[in-house]
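First, the structure itself, so that you have it in front of you.
Then we have chain A:
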Amino acid sequence: MTAPVAARTSAADSRGMTQKGETLLEVRNLEKYFPIRGGLLSRVVGNVKAVNDISFKLARGEVVGLVGESGSGKTTAGRAILRLIEPTGGEVIFNGTDVTKLSKGQMRDYRREMQIIFQDPFASLNPRMTVSDIIGEAMQIHNLNPGKGRIDRIAELLQKVGLRPEHMRRYPHEFSGGQRQRIGIARALAVDPLFIVADEPVSALDVSIQAQVVNLMQDLQEELGLTVLFIAHDLAVVEYICDRIIVMYLGRIMEIAPSHELNNNPKHPYTEALLSAAPVPDPTIKRQRIILEGDIPSPINPPSGCVFRTRCRYAIDDCAKVVPELREVSPNHFKACIRDDVL
Partner candidate 1 sequence: MTDHATNKAEVLLAVNGLKTYFNTDDGVVKSVDGVTFHINKGETLAVVGESGSGKSVTSLSIMRLIPMPPGEIAGGEILFSGTNGQPRDIVKLSEAEMRKIRGNDIAMIFQEPMTSLNPVYTVGDQIAEAVMLHQDKNRKDAMGAATDMLRFVGIPAPEKRVNEYPHQMSGGMRQRVMIAMALSCNPALLIADEPTTALDVTIQAQILDLMRKLQKDIGMSILFITHNLGVVAEMADRVVVMYGGRVVEEGDVIEIFKAPRHPYTMGLLNSIPRPGVDAHVPGTPRARLEAIPGNVPNPLNLPPGCAFEPRCKFAVPECSKAVPALEDTGGGHMARCIRWQEFAKADHEVSA
Partner candidate 2 sequence: APFVYPAAWTAEQNTANKRGGEFRNYALSDFKTFNPFTSAEATSIPGTEADTSATLFTQDPRNNEFIPKMAAGPAVVSNNNKRFVVKIRPGMKFSDGQPITADDWITTWKIHTDDKVGSNSYDTFFINDKPITIKKIDDLTLQFDFPSQSSTALSIMSFAPWPDHVFGKAYKAGGAEAVKKLWGLGTNPSEIVSAGMWVLDSYKAGERAVLKANKYYGDWNKDSKGNPVPYLNTYSFKIVPDLNAGLASYLAGQLDTFAPSKADDLAQIKKSIDAGNLKAFLKANVSPNSTSSWITFNWNKSADPAKQALFRDVRFRRAMSHIANRDAMIKLALGGLGSEVYFSVYPIFKDQTDAGIKAGAPEYKYDLAQASKLLAQIGYKKKNADGYLVDSKGKVLEFNLATNAGNTVREQLGQVFRDEAKKVGVKVNFTPIDFNALVGQLTAKGENRPFDAILLGLSGGTNIWPFGVNVVPCGTNLHSYNNPTDGKCLTSQEQLMTKEYYQGDAELNTAKRLAIGAQLMKNEGELQPVIYLVGTNYHVTYNTRVGGQYTPEMMDAYYGARDIGLTFIK
């Protein structure tokens, strides 16, 4: 168990170090390969290149969206940043420290500051623990609010996420999906984190409930000044709550831009297609859409060069040659495409 003193110091340190707007988290060349074993001796016969050399920065207090099709590596990236899965390569610099280099014990202190909210509100809560156990566990691990104060703090957290303190003694299966997601949020908040990875927190929820959770997250983010990496499928939601958006495809970043900029002025053919594919809830608007051909290729053998070229309507021969680097094409707007002549 971590010494409480150490935990507090490190927390205090990092809190003091950055101001709003300064870089809190920097991801450099992050990679995660899942080996595929096969054959007689179960040797590694290939790799799923789930996250393939991605780099980006998050400023303190910023909400950044991470979108992309299923299998593009969003979850893997999020978890690798938190070292819930060990990255294969690259650095994750949090508050000036490369957390990928930390030992397990050291890492534990940093866990207080980096939290995660999961997509599936049913799988992410231990069905055998009461709500207070679930939320209290975080405090217990880091020895926060010991004694009577802990219960009060749990009650406070529950209220903060829109539940009632009486719910404390209940078990997760007694809650609806939206309520469970609130519990998950309360758990993440229990340790007073600076940074939260929200992995599709609303995808599994009913439409009418989604807005509740989105609002809640937005309120909390503002109130606590959290830095959030918001992973989602749904571009509309991401655009709505994020300051900036990172678009991923097949383990690589295609484009990074502020929300409105991305929406109004996508620079990458993939972003363009993604935007065009999203249906608009307005029957009066009839758009011409760009329909991508085929499916996302296998991450085991991604296409050479630009991974998107196989489905790109602007692809040229050169696209197969080099992996396009992520370039800043306008202030704060990056894209990984060699063609500047289109879009």
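How these were chosen: all candidates are chains of the complex that A comes from, given by their letters.
To be clear about the criterion, contacts are C-beta pairs under 8 Å (C-beta built on N, C-alpha and C of every residue); 3 or more make two chains touch, one makes a residue touch a chain; residues count from 1.
These figures come from a predicted structure and were not determined experimentally.
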Touching chain, any copy counted, for chain A within the complex - options 1 or 2: 1
In the complex with candidate 1, residue positions of chain A that touch it: 69-70, 176, 178-179, 206-212, 214-215, 218, 222, 233, 235-237, 239-243, 258-260, 262-264, 273-285, 289, 291-292, 295-296
